[in-house]
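As you look at this complex, bear in mind that one protein chain is not there, while each of the others sits in place.
For clarity, chains are labelled A, B and C in written order, and residue numbers in each chain start from 1.
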Amino acid sequence: MKQLILIPILASCLLSVFFAITPEFKCEDVPYDAGQALALTWKVPSDSSFVVIQKADSLGVFNEIHAAIGSSGSYTDTELSPQQEYRYRLIATTGSDSLSLDSSGKPVEQWFYLGKLSFLILLVIICAAILLYINMARRGKELFIRRISGLDSMEEAVGRATEKGKPILFVPGISDLDDIQTIAALTILSHLAAKSAEYNTDLIVPCRYSMVLSAAREVVKAAYLTAGKPDAYKEKNIFYLTDDQFGYVAGIDGIMVREQPAANFFLGSFYAESLILAETGFSTGAIQTSGTAQAHQLPFFVVSCDYTLIGEELFAASAYLSKDPQQLGSLKGHDFGKLLIILLILIGIVMEIAGQHWFKGWFSGEVF
Amino acid sequence: MPEIMNVVGLYLGAFFTFCIFSFLYRDNPFYKFGEHVFVGLSAAYWLVYIFYKTLMPNLFTKLITDFSGNLILLIPAALGIMMLMRIHPKTTWISRYPLALVIGTSAGISILRYMQSDLLQQLTATMINPVVSGDGVTTIGNFLLIIGTICGIYFFYFSKKQEGVYAVPSKIGIWFLMISFGASFGYTVMARISLLIGRLEFLLKDWLHLIN
Amino acid sequence: MKRTLPLVVVFMIGMIVILSEFIPHRPFSKINETLENWFMIISGFAMLLGQISLIQVNTSKIRNRDENWQYNLAGMISFVLMLFVGFMWGMEKAPGLAGHGESLQAVLGMKPFDYLFEYVYTNLSATMFSLLAFFIASAAYRAFIIRSFESNLLMITAVIVILGRSSFGAMLTGWLPESWNILHLPKLTDFIMEFPNSAAQRAIMISAALGIIGSSLRIILGIERSYLGSDK
Partner (left out) sequence: MKLTPLLERRIIYLVLLIAVTIPLLIPIGWKTEVSYHVRMAYDLIEKTPAGKAVIISFDYDPSTMTELHPMAMSMIEHAWKKDQIIIATALWPQGPQLADKAFTEMLKKFPDKKYGVDYVNLGYKVGGMVTIQAMGRSMETVYPEDNSGTLYQDIPALKKIRTLKDISWISSLSSGVPGIKEWVMAGHDMNGVSVTGGTTAISAPGFIPYINSQNQLIGLLGGLKAAAEYESLLGLVGPASNKMDSQSIAHLLILVFIAIGNLKAWRKRKADREKNTLGVKNA
């Protein structure tokens, strides 16, 4: 008797499971983006359904773009054109049953990326700190910057070149002007050129890109003018070699063994050629100063050069050398940024341990 | 005929390979020759390459096939010509405008790119729960990762004299830097040796057919 | 004036680029892509400046019969030759002024430009690159010396990683019991690469990123302007 009662209950349970989930296939615009993505979500009755998502092409023919197994899922279709209608079809197969649903949507362009809010706020804070310190420095506040050993050697290197009557070689990296490291190198070049003008020492600057060549000539010429020795400026000492990475290196190697510069400076962005340059320079007996933010090349400079500016020191160098209050202020701003980052890392770790993943998610733009 | 020229090519290749290798002994006429040929050839190569692969498809072809639809491309073309005004000292100042545009773009894009990929991504990658239950090695590793990152950043802190207590984290930071430099150096050895093996393979296999 | 206006351009462009990152709506969403495309075109034109410098330097050396002028001549000949065949018959699938040069292709097996590239250029380039194998050995010999605590750290990790990445590493420590797994050299190498090495790399990347942000900001604001030369 009991069993007889159970049967309808069981059946209704099964039915409710079956009908509680009405198959669903939604297509929605991904919010706060450039209107290039649509989010597709679906629910189908059975866990063992094999789901295929198709998308209509310009002729209206449906092609498969995604496949999955399970009762629900989602897929984001990207690289779409904004304000255009896209049609999708879902086909779910469970055993011999199959089900087909259609949906369509239009990606919309918005005016703000919400996922980049953390990015914007952090950027504003860091830039504001830099500006604040620059402003403080302008008003005459004394700002302390510790010694950067790689830079103190510059005078020594120039002095030695003068003593020996040999030139100085300056290599501004192998990147074009679109790399800030190159511009940082050119700023240091400006100080070095002033020194070499003062000591009447030749300065050789081979360049890999024409635009770097143009900028380097401007920099050196200006430095000679400021030093009051415009006639000592030799344009032919700042020249282009070739756009080719290893061709450029072959040329510099030739200069190093033939001109025998007493001091070499490798500052800027360097790749695999770092060790070729540094070892050849070492074999000629020059004092070598290097600096780059390419973390992978630092070991080679560290082992083969006398002084190496590691990572940020390259960017700090111009401030340190010029002692210009505005530049020093900006350096203080970077330091504020470092403390902020350390603090955020520590808070982030505590939050993760406490299971509060939203904090990390907010910074990575996944939660907003 | 192409077969003979192929052999000639291999001999040319082998000759220039030896020219460059001879630099390891000392600077010599062969290296000087190889070096100058390399510089000249590659400078022309990149000029031709940029012409066919960048200027043609991105500028000239577009302007020739659909002039009115690509009017905006006249701006970079004009800026490019302004850049060439450097040739004469009197007109050098004109080239400062394209230079300004290029540097403005680079500065803006650099801020964004480094903020995003080097700062934010590395920041969130370090926000981890260091304790992994049942995996002591990973837990130790995670602690090292956190300590190393924080002390490493502090090493680059310029506003304080690194003395007394303040010297401790920066000292630890240097240790981590040194370990990392040693590791990167050691890790690269393999790839560098295989470059030499590749060259020897060219000489012994393709050129001399000593090995197969 | 000749310097102020360009600085205004730098400021405007920099600000537009930064703002457009946060605005997904057209035309802002396309600005960065457009500017990068422009950069390529401008630098394409600028290439000529470099070539002019190259020709000037070399011809003056040849004319003055400077030391080693013969090599400069060889360089100039290869420069002109490569340029000539490149523009005459094109490269790969692109035709030059005189078409594809089918008859030359029948002789060489490919276009003359591609022939020079394949047999001369790539060999020069690959050999120059391979010098690194020798230099990495001489640098290791000279620099990995027991001196201070820091240099010892450098040397010891380098030795562990060099061993761990060769066949011997596995052999040397293969006898270690399973519980000492971490000291197995290949494993230890992976551990060093994954944790302490990543930590230092991260520190360098984060602080350098701050330096780059600061430098870029100084450039946009016109505080760092040496690249534009002087007013005079």
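What we mean here is this: a contact is a pair of C-beta atoms (placed from the backbone, for glycine too) under 8 Å apart; a residue touches a chain by one contact, two chains touch by 3 or more.
The shown structure was predicted, so the numbers you read here are calculated from the model rather than taken from an experiment.
Chemist: Relative to the complete complex, which of the depicted chains are touched by the chain excluded from display?
Modeler: So, spelled out: the chain left out of view touches A, B, C.
Chemist: Sort through C:Ile162, C:Leu188 or C:Ile204 and give me the one touching the missing partner chain.
Modeler: The one listed residue touching the chain not shown is C:Ile162.
Chemist: Which residue among C:Ala140, C:Ile182 or C:Ile223 touches the omitted chain?
Modeler: Here the residue in touch with the unshown chain is C:Ala140.
Chemist: Which residue, B:Ala78, B:Ile172 or B:Ile193, contacts the hidden chain when the whole complex is considered?
Modeler: B:Ile193
Chemist: Please give every residue of chain A in contact with the chain that is not shown.
Modeler: 64-65, 67, 283
Chemist: Extract the touching residues of chain B with respect to the undisplayed chain.
Modeler: Here the touching residues of chain B are 24-25, 189-190, 193-194, 196-198, 200-201, 204, 210-211.
Chemist: Even though one chain is hidden, which residues of chain C still touch it in the full complex?
Modeler: 133-134, 136-138, 140-142, 144-147, 155, 158-159, 162-163, 165-168, 170-171, 174, 190
What we mean here is this: only the chains that are shown with their structure count from here on.
Chemist: Return the chain pair with more inter-chain C-beta contacts, choosing between A-B and B-C.
Modeler: By the number of C-beta pairs in contact, the winner is B-C.
Chemist: Express in whole angstrom the distance between the two chain centres, defined as the mean CA positions of chain A and chain C.
Modeler: The mean C-alpha positions of chain A and chain C differ by 16 Å.
Chemist: Touching at least two other chains at once: which residues of chain A meet that condition?
Modeler: Touching at least two other chains: 119, 123, 177-178, 180, 183, 211, 214-215, 240-244, 246-247, 250, 258, 295, 298-300, 302-303, 310-312, 316, 331, 334, 338, 341.
Chemist: List, in ascending order, every residue of chain B touching at least 2 other chains.
Modeler: Those would be 20, 23, 32, 34-36, 38-43, 45-47, 50, 83, 86, 99, 102-103, 105-107, 109-111, 115, 119, 123, 126, 146, 149-150, 153, 156, 177, 180-182, 184-185, 188.
Chemist: Taking the touch rule as given, give the residues of chain B at its contact with chain C in the complex, in rising order.
Modeler: That would be residues 1-3, 5-6, 9-10, 12-14, 16-17, 19-21, 23-24, 29, 32-52, 54-56, 58-59, 72-73, 75-77, 79-81, 83-84, 86-87, 93, 96-112, 114-115, 118-119, 122-123, 125-126, 137, 141-142, 144-153, 155-156, 173-190, 192-193, 195-196, 198-199, 202 of chain B.
Chemist: Considering the complex alone, what residue numbers of chain B touch chain A?
Modeler: Residue list for chain B touching chain A: 20, 23, 26-27, 31-32, 34-36, 38-43, 45-47, 50, 83, 86, 95, 99, 102-103, 105-107, 109-111, 115-116, 119-121, 123-124, 126-131, 146, 149-150, 153-154, 156-162, 177, 180-182, 184-185, 188.
Chemist: What part of chain A is in contact with chain B in the complex they form?
Modeler: It comes out as residues 118-119, 122-123, 143-146, 148, 177-180, 183, 211, 214-215, 240-244, 246-248, 250-251, 253-254, 257-258, 295-296, 298-300, 302-303, 310-313, 316, 331-332, 334-335, 338-339, 341-342, 344-346, 348-349, 351-353, 359-360, 363-365.
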